[in-house]
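Missing here: one protein chain of the complex. Every other protein chain is in place.
Showing subunit A:
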Amino acid sequence: MALRNIMGKRVGIGLMGSRALSTATCDVESGSAKSINLYSAINQALHVALETDPRAFVFGEDVSFGGVFRCTTGLADRFGKARVFNTPLCEQGIVGFGIGLAAMGNRAIAEIQFADYIYPAFDQIVNEAAKFRYRSGNQFNCGGLTIRAPYGAVGHGGHYHSQSPEAFFCHVPGIKVVIPRSPRQAKGLLLSCIRDPNPVVFFEPKWLYRLAVEEVPEHDYMLPLSEAEVIRQGSDITLVGWGAQLSIMEQACIEAEKDGISCELIDLKTLIPWDKETVEASVRKTGRVLISHEAPVTGGFGAEISASIVECCFLRLEAPVARVCGLDTPFPLVFEPFYMPTKNKILDAIKATVNY
């Protein structure tokens, strides 16, 4: 299945008024843009981050030579080994160390080589990073911490190179979880995450590192956090997703269009704190909602969205909230095509929901 550009089109965000949780936007549209892929966009964001803040650091396993996905290319050469350095193989140590660095007012950009390896650091993220500001009564914080990790299926990753662990982190008040869908989004969102005064976990869809190519502005720009984006207007059903899954959902939307079903597609972008207003407004318009993510369905973040939507829009709903997600098994190797929430599964669910 070939993938081309993921639409970077921004439909007017005049849907709702002010957004209490969003962060500042810099002007995205001005200046020149170049067609680059996802890892290059992330690389640019990191270059900008280190350039604009002399107290920003990038560290992780094998990041010095450019990293296993080339996201950190050129940083060590340009900013020196004192700011861009390899760490030993110890995720818990990397994150703990990052928390300390951030607590001293620096911007610590830690890389976890694959999201599958993030679990040794889970205690540090949940018990330390998320609660530092709270438990010290705002005397201390590690807001300068940003943890980047490639996540998601890649076709041959198997158990430990394909996981989507975002749901575990969405259960932790005190951190933010952000997932970009394309190069342009990634650069702007990553810069927002780095500059956000809260610890952020930034999951990058590794499948799109080379595959997704888009026009990305060359200058420094940020995209707002906690603001979902309606990337396709529709009137019959609302689809909510994030990251690489959106491109699959978009294909399903296009197919559904041929059957006369008008689909509205929303990119959540920030998973916590998530933009309930945009999703709610859309559901009030369409009366139906379908959520799709690669992570297993039980306890996935789709469950939270579903529960929230039912709470606010129960009487408006024309059909049960549909979830098309990964199956409740460990991420398989040869069975990956069966496990994944494919375009056809989504299309089936769209039709079932619309015809309920």
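Operating definition for what follows: a residue touches a chain if its C-beta (ideal position, glycine included) is under 8 Å from a C-beta of that chain, and two chains touch if they have at least 3 such contacts; residues count from 1.
Everything that follows uses one rule, which is that contacts and distances are computed from a predicted model.
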Omitted chain, identified by the protein name its UniProt record gives, among "Exoribonuclease phosphorolytic domain-containing protein", "Aspartate aminotransferase", "Trafficking protein particle complex subunit" or "pyruvate dehydrogenase (acetyl-transferring)": "pyruvate dehydrogenase (acetyl-transferring)"
Residue of A:Phe140, A:Phe338 or A:Tyr356 in touch with the missing chain, whole complex considered: A:Phe338
Residue ranges of subunit A at the interface with the undisplayed chain: 61-62, 64-66, 68, 86-90, 92-93, 116-117, 119-120, 158-161, 297-298, 327-330, 332-335, 338-339, 345
